[in-house]
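Notes to accompany the following structure.
One protein chain omitted, others in place.
Coming up: chain A.
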Amino acid sequence: MKSSLTFHKVVVGILVLYLLIPLIGTFLFSIAGKWDHTILPENYTMKWYIELFQDERFYDAFKRTLFLIVMSVGLSVVIMLPTIFIISVYFSKWERLLQAAAMLPYGIPPIVGAVGLIKLYSGGPIPIAGTPWILIGAYFITILPFMYQGIRNSLHTVNAVQLVDAAELLGATKFQAFRTVVFPNIISGILVSTLLSVALLFSEFALANLLVGGRFETLQIYLADKLNSSGHLTSAIVITYYSVILLLTGTVLKLTFRKDKGPIMSDKKRILSFFKKIFRQKNTALEGEN
């Protein structure tokens, strides 16, 4: 019993180490001065951070990325939440159609999608190619699978159809039923989908680069540009935006679950697995950029 527990701990330890090493390496590199032939840097400096935080372009890129994310994720929640709710509660036979539509983005590589979008929107009635608006649209589609699955699964988990039936029999209108009974029970699911989408979009490069490129410099495009000048600086950027995401998600989660005494256990588990996903994503991003 005890030895098997040790084994589990060792495996988890190795896994955590494996996930953390790239992050620690990046962090060290971002504060390293000279680091050529030693295991740890020979001296440390904050000059990369100082340089970064004095760069107006960095702030602008950060703001643009935030703007894009808030717009596309916000739009997605506002449109998809009622859609999925109405379809799964009242038109369940159309659910397969919606599911297929929501899964389509997986089938289209970003490059192909981008080329198609540019062709379609460079002329015609909606000439938005090259503007941030096309990127918001593309991002809406990109995160559709996450939003759809997250919201649909939470609706099914709480058995939303029956909760609405029960609430209606107790005198609630359909809207009241949704607001008082369904929404509070799926909010954590929505939140997880939202955070997952935010994390995904923060590190999105291909669509941003192809659709708007330098005309609307996002964080990732700025990062790619800086890659040519200094590895230390790019490390500092990565660490900065990673910290921001962590702070952001941590705050939102804390605010949401502080007063929730109810089904918190299962949520905790889901959030843990969610953080693991972020970790993985960040690390793959780092591997590509250094």
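We adopt the following convention: contacts are C-beta pairs under 8 Å (C-beta built on N, C-alpha and C of every residue); 3 or more make two chains touch, one makes a residue touch a chain; residues count from 1.
Note that contacts and distances are computed from a predicted model.
Trainee: From the names "ABC transporter ATP-binding protein", "Multisubunit sodium/proton antiporter MrpF subunit", "Phosphonate C-P lyase system protein PhnH" or "Lactate utilization protein B", which one matches the UniProt record for the unseen chain?
Mentor: "ABC transporter ATP-binding protein"
Trainee: Looking at A:107, A:123, A:171 or A:214, which residue reaches the missing chain?
Mentor: A:171
Trainee: Name, in rising order, the residues on chain A that touch the hidden chain in the full complex.
Mentor: So the residues of chain A touching the unseen chain are 158-159, 162-163, 165-173, 176, 180-181, 184-185, 261-263.
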